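For reference, the structure I am asking about is given below.
Yeah, one chain of the complex is gone here, protein chain that is, but the others are all in their spots.
Labels for the chains are A and B, by order of writing; each one numbers its residues from 1.
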Amino acid sequence: MEKEKQQQKQKHYGFLLLTIIFEVAMLVIYGLWMDYDTSYNQDSGETDERVDLFYYFFIDVAIMIFVGFGFLMVFLKRYGYSSAGYTYFISAVAFQWAIVTNSFFAQANDSSWGKVALNLEVMIEGLYAAAAVLISFGAVLGKTTPTQLLIMTFFELIFYSLNYYIGFLKVQAVDIGGSMIIHAFGAFFGVSVTTVLTSRKETKDHKLNGSSYTSDLFSLLGSIFLWIFWPSFNAALAEPGAQYRAVINTTLSLTASCLMAFVVSSIFHHGKFDMVDIQNATLAGGVAVGSSADLVINPVGAFSCGLAGGFVSTLGFSYFASKITKIFGIQDTCGVQFLHGWPGIIGGIASSIAIARAKNHRDPYLDEKAFHDFFPRGDDQPQIQFAALVITLGIAIGGGIITGAILRLTTKNAKKPFDDSEYWILPTGENEIGKKEMEMKKIESEKFEKDGEKDLD
Amino acid sequence: MEKEKQQQKQKHYGFLLLTIIFEVAMLVIYGLWMDYDTSYNQDSGETDERVDLFYYFFIDVAIMIFVGFGFLMVFLKRYGYSSAGYTYFISAVAFQWAIVTNSFFAQANDSSWGKVALNLEVMIEGLYAAAAVLISFGAVLGKTTPTQLLIMTFFELIFYSLNYYIGFLKVQAVDIGGSMIIHAFGAFFGVSVTTVLTSRKETKDHKLNGSSYTSDLFSLLGSIFLWIFWPSFNAALAEPGAQYRAVINTTLSLTASCLMAFVVSSIFHHGKFDMVDIQNATLAGGVAVGSSADLVINPVGAFSCGLAGGFVSTLGFSYFASKITKIFGIQDTCGVQFLHGWPGIIGGIASSIAIARAKNHRDPYLDEKAFHDFFPRGDDQPQIQFAALVITLGIAIGGGIITGAILRLTTKNAKKPFDDSEYWILPTGENEIGKKEMEMKKIESEKFEKDGEKDLD
Partner (left out) sequence: MEKEKQQQKQKHYGFLLLTIIFEVAMLVIYGLWMDYDTSYNQDSGETDERVDLFYYFFIDVAIMIFVGFGFLMVFLKRYGYSSAGYTYFISAVAFQWAIVTNSFFAQANDSSWGKVALNLEVMIEGLYAAAAVLISFGAVLGKTTPTQLLIMTFFELIFYSLNYYIGFLKVQAVDIGGSMIIHAFGAFFGVSVTTVLTSRKETKDHKLNGSSYTSDLFSLLGSIFLWIFWPSFNAALAEPGAQYRAVINTTLSLTASCLMAFVVSSIFHHGKFDMVDIQNATLAGGVAVGSSADLVINPVGAFSCGLAGGFVSTLGFSYFASKITKIFGIQDTCGVQFLHGWPGIIGGIASSIAIARAKNHRDPYLDEKAFHDFFPRGDDQPQIQFAALVITLGIAIGGGIITGAILRLTTKNAKKPFDDSEYWILPTGENEIGKKEMEMKKIESEKFEKDGEKDLD
């Protein structure tokens, strides 16, 4: 007991020390390097318009980050405080730090060093980066300590901005909705971290690695918020004129993946639906159409992305998830590879196909000039998309392995996986654990049946 | 056991077959018939503005559909997966299909056949149609299978668009917030379906037809989201200049119906409040002011709509609901007739009165020209509103009876009413039903009292 308290204290000091150092560093960096974007001058007529246009999307994306991702992960029955609470914490950290890492590489690209001009676009990019971190969080969910999450966030964002710099600023791929840069990156980074960091034995078949009726409803609520606001995610930084296409394409794709999730879930579960599929694979359309959301893929193209994304994603959750855990020992708690990873790859490939088609068909929407505005690498753009996908996967997996190794060498994993009681004060009674195990088993299983049995009367 | 599995499989094949056929049909129809609205050209300066204006309302209405209606129906204690999950499913189906049916009748009206130009207005109309289907879903909630919901959605939207065509495109009634076309239509269609389809004996007094403490809180959350965004529902497609009136009128009306719900609930429950009233009747003001939301009804007119809607709605839930079930054998699970049906009729009548007043008083806001712009049938508009109300009720009830009959002849109702376990994989323990019924009853009733008893100490 004494020893345990001692250890708790040590973890505690590590967390405090790192967080305080981080926040002091942020104070200094923001003090020296950040300023308001002076082009939003109070005398300029265009200010309001910008507030309108970007603020709207900023809030929408924030809802996705904090409510959407946060509550989607509340599905674990005894890890809800942690899922939503750490989302709060690491998103705040990620937002502050990503503005720094993004700005560093952006200025490196332009070779124009100077004060960062904070505006809503910069802040939307900060939220996008936080999304990538939260996706990775989904892979390690329940197995890491807050200190580890802080360290992971720190390193992940360096790799994230590096990937953005190489694959998108230098190589000039296009990826308006971040299928590659956000979703595939976050998923494969997280899966790599968890593969290096956690042993399957610790957590496989852990009894708390599951949902309860109430936790599943919170998770579904998170999922639905993600679904509704996904068009904003894909359209936020699209060019005027292409923005409405991003909205229409994303919406159509999402309705298609929603239907596909129900169909494939029903196939694999003999006529029943699995809530895991419905919470997750319904969203795959938003990922799969991401890289080509603002392109002229036509409604039927958007449908096809959604159907492909929903199919592959549900297949992953329903069929491959258990196989992958069993064979490769990879335990991806939220299945982020199936929601963000595979559909993200589909999204990258779809963008390549869409651009190749646009090139060949010379779509009436895109005259020669518009084509080159849209596709900075012109006729090479389709191949460039593939290159960026490969780069992204490489940096994500490599960065994840490095980060996982750093964590493994310097920190300890959570002692009580999938259990809030290690790091949270729980309501009275909830952390006096382990007293009457045997009686409890009975009570519990009885409780689960309490309502169900009624319809047999 | 074997036989049961066999039946599950059959239902399963039916659901899969119909959903896949539907989705293939959508692929073909969208492929051949749908295109982007080319007036949103990327070179046009007006694009942004349109994205701004309508996208904002589009998202607001989507929140109402998926979070609002979806979670409002989570009040059933063991049907939350189904309530929110099927909302996801049938709204996606309804959205895709309504764009087709709406476009068909719109082009029939204009006699100008050609590609459908997808834009945000078309998509908002798609969400409106999904709202009507969800309202009907509320009436049959807990009693139908996913296959039946799919079939109901398919037929309902044909009748919905037909009613829109006759009552609003041809007869030219005005109904900006859809009191008649959406709310009254959806409610009476759903009540008709359930009257034909389900026998009272099956479901009356079913033990799972009730709420739990947690399910009621989710439902209240859904209700509050509906309440907040209702001004957007009524204002989304209003003309510039009338839009702000729609917002103000709807807000005032909603605050009035909120107060009225508390008052009437307290009267009928001897000084207590019934959560059913608070979840539902608080919203009646949004329905009751819908048809006249953009008109110059003055703040006091908006108040009156809200008070009338809130009064009638709470009266319905608190007093008439049980009577109607008992006498007529109609079991409307969510009481949609009291939230959407009766207040919808009030809304239609209110619009007629408001237009007659505007005509007689020649409101300063409406000069002769504006009056005729607003009221396409000029001095006949008040009577036209009544005509549209009667047409709507006729098509809703007739269409509901036909659809109910089709469902009755071709499908089987849910075997386990109000019970997720028939179609959902539940968390461990939750579908091993019926083992220890007697003990369970005790445990359960004890559990409910667990916190309450404390204040007697």
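Definition applied: contacts are C-beta pairs under 8 Å (C-beta built on N, C-alpha and C of every residue); 3 or more make two chains touch, one makes a residue touch a chain.
What you are looking at is a predicted structure, and each value in this text was computed from that prediction instead of being measured.
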| item | value |
| --- | --- |
| Of B:T255, B:T325 or B:Q383, the residue in touch with the unshown chain | B:T255 |
| Given A:L118, A:L169 or A:V196, the one touching the chain that is not displayed | A:L118 |
| Which residue of B:E23, B:D37 or B:D60 touches the chain not shown here | B:D60 |
| Residues belonging to subunit A that touch the chain removed from view | 5, 8-9, 11-12, 15-16, 19-20, 22-23, 26-27, 30-31, 34-37, 40-44, 47-48, 50-52, 55-56, 58-59, 62-63, 66-67, 70-71, 74, 77-78, 80-81, 84-85, 88-89, 92-93, 95-96, 118-120, 123, 146, 206-208, 212, 214, 218, 221, 416-419, 421, 423-437, 439-440, 443-444, 447 |
| Subunit B, residues in touch with the chain not shown (by the definition above) | 52-53, 56, 60, 77, 210-214, 216-217, 220-221, 224-225, 227-229, 231-232, 235, 239-245, 247-248, 251-252, 254-256, 258-260, 262-263, 266-267, 269-275, 278, 282, 296, 298-300, 303-304, 307, 365, 370, 443-457 |
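Heads up, the rule we're going with is that only the chains that are shown with their structure count from here on.
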| item | value |
| --- | --- |
| Distance between chain centroids, defined by C-alpha means - subunit A, subunit B (Å) | 32 |
